[in-house]
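For this depiction, one protein chain was excluded, whereas all remaining protein chains were kept in their positions.
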Amino acid sequence: MCSRFAEPAARAGIVVLVVLALAACSRERRTFHDSPPAASVAAESAKAVRSDSGVSRDGPYGNNAWALSQGKQLFSAFNCVGCHSHGGGGMGPPLMDSAWIYGFEPANIYATIANGRPNGMPAFKSRITPQQTWELVAYVRSMSGQGSKAARTNRSDEMEVRPAEAQTKTEKPVLVTPPPTVTPPAQEGHP
Amino acid sequence: MRPLTRAVTIAAAALACAGCSLHNAQNALDASGPQSARIAGLWWLMLPIAAVVWVIVIAVMLWGAGRKRSVREVMETRGGTEVVANDEARSRRMTRIVAAGAIVTAVILFLMLIADFRVGQALTMAPSTKVVPIKVVGHQFWWEVQYPDSVPNKTVITANEIHIPIGTPVVMELSSPDVIHSFWVPSLTGKKDLLPGYTRSLWFRADTAGVYRGQCAEFCGLEHAKMGVLVIAQKQQDFDAWRAAQLDSATTPSDSLAQHGKAVFLGTTCVMCHAISGTSAGATTGPNLTHLASRSTIAAGTLQNTDANLYAWISDPQRIKPGVLMPATKLDPRDMQALVAYLRHLK
Partner (left out) sequence: MSALCACALSLNGCGLDVHRTPAGAEGQQPHIVLQTALPPGGTGAQIAAAATAPEDGQWIRPAKDFASSRFSGLNEITTSNVAQLKPAWTFPTGVLRGQEAAPIVVGHMMYVVTAYPNLLYAFDLSKPGASLKWMYNPKPATSSQGEACCDVVNRGASYADGKIIYATLDNNVVAVDAESGKEVWRTKVGDINKGETMTMAPLIVKDRVLVGNSGGEMGVRGWIKGLDLKTGAVKWTAMHTGPDSVVLIGPSFKPFYKKDQGTDLGVKTWPGTTWQIGGGGMWGWISYDPALDLIFYGSSNPGPWNPEQRPGDNKWTSTFFARRPETGEAIWAYQMNPHDLHDYDGVNESILLDIPWHGSKRGILVHPDRNGYMYALDRATGEVLYANPYVHITSSDSVSLKTGELALNPTKEPKMGKIVRDVCPAAPGGKDWQPSAFSPRTGLMYVPHQNLCMDEQPTAVSYISGTPYVGMDVRMKPGMGGNRGFVTAWNPVTGKPVWRISEPFPVWSGALATAGDVVFYGTMEGWFKAVDARTGAPLWKYKTTSGIIGQPVAFRGPDGKEYVAVMSGVGGWSGAIVAGGLDPRDSSAALGFVGAMRDLPRVTPKGGTLYVFSLR
């Protein structure tokens, strides 16, 4: 009885271990020589991202610790941090909260980085490779707790100014309207 | 027995020749300055002493191995007072030998300690004369080099190749923004670690003009092995001329191909990480390229600085140095040729 029970359990255990090990492999894989496709950003619209846009739910690197740490480095090296700080925002909007103006799907964020946005976000299409862009996408999403928790970075090299990405609550992303366009009172109107 | 001897002789000769034929070899025994000479001197002091000690120790060990059998014989025939007397005599003799050995060892070690201290003291004592200050920052996986000046505008920034004048001490200020590296140019100086968060200093002097290769000597990541550095020691006037030339901003090329290359440089991935003085490229993530063409190697001593190598390197650095920060840049061949032409123009 005991051995008969143990055998399938052991088998299942091995299967689980193998699966976990494989999962761990993907978390740890270092892809120096990868050429992920550029997201098709031409007809991108924040409200109409199809789930079959050729990109998995978390983007190509959403579950890869190496890519996320690379993305974090690039986020500083490419001066993203100058506008968005470490996720809290400044000149640019915050990235660690739940509100997304131009879409929160990986393809939307890719398009934001590649094409820029009208209120000051520059376009980096010609200056950042697709692989780097995807690494940035993965890191930007991890700032609000998206993607695999196990893969998110857990420690900063610099002064601690925010809870680590791995410790950040996973926000439920919501689309917000673009910054309010000003509607000045009509010429004749009066308060 | 004879073929084996012959093979060993041939191998030794081959190694020796290889050692001689290596140009700019990293050789701590080929000292070219007072610091490396002291280190080499220490080596030449310690080598014969250690060799003699080794021979003696091995000899004693073999003798001891030979003695083993006779001791057993003594034990087997043991039984009378004679044996006890023998034992006492033996143990007295042995005590004397061990004591003498310990004293000789202590004396040798102490003498070597003094020699070591004296060398260490000489290496760390700051020079009192005029020095050339140089800032060296170790990055994964390249060396940033700065020559500060009392007039800030005369600061020179370069990478991976350090020019120094002969006969004048250079004082290096070493730091690292990422992981621990170690600066080691064996022909000129001993190692010094670069520690994140600390600034450390190292000084040395080169007395013979020449090109000395150095290497990161502390494992710092995947491409640790390809983190080389060249120290170019030259006559004072050559050094001054080099330094003056490095102060110039990059000029705009006259030929149209290189002009196009400049536009390519400023419009593509290059501009996110590199700086070229006199242009809008001012990034500090990668090496400063203002005078790239004046350097003899690229990718921290990995490749000779030629058109073909530049082309290959820019097209796909990950093939040559996997794990390096620089991404592969996909450009059409004409743009790539223009880019290479521009970079080769940066004398």
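Lettered A and B in written order, each chain numbered from 1.
One rule holds in what follows: a contact is a pair of C-beta atoms (placed from the backbone, for glycine too) under 8 Å apart; a residue touches a chain by one contact, two chains touch by 3 or more.
These numbers were taken from a predicted model, which means no experiment stands behind them.
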Output for the hidden chain's shown neighbours is A, B
Selected from B:272, B:292 or B:339 as touching the chain missing from the view: B:272
Using the document's definition of touch, tell me which of B:39, B:157 or B:217 contacts the absent chain. B:157
Consider the whole complex, including the chain that is not shown, and state which of A:79, A:126 or A:170 touches that chain. A:79
Using the touch definition up top, pick the residue from A:27, A:125, A:149 or A:162 that touches the left-out chain. A:162
By the contact criterion defined above, which parts of chain A meet the unshown chain? Give residue numbers in ascending order. 76-79, 82-83, 85-94, 96-97, 99, 118-122, 158-159, 161-163, 168, 179-180, 182-185, 187-191
Name, in rising order, the residues on chain B that touch the hidden chain in the full complex. 148, 151-153, 155, 157, 175, 177, 196-199, 249, 271-273, 275, 277-278, 280-285
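Note that in this section only the chains that are shown with their structure count from here on.
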Taking the mean of the C-alpha atoms as each chain's centre, how many Å separate chain A from chain B? 41
Given the complex with chain B, which residues does chain A contribute to the contact? 30, 32-33, 35, 73, 77-78, 126-129, 131-132, 157
Contact residues on chain B for chain A in the complex? 178, 267-269, 271-273, 283, 285, 316, 318-319, 322-323, 325, 327-330
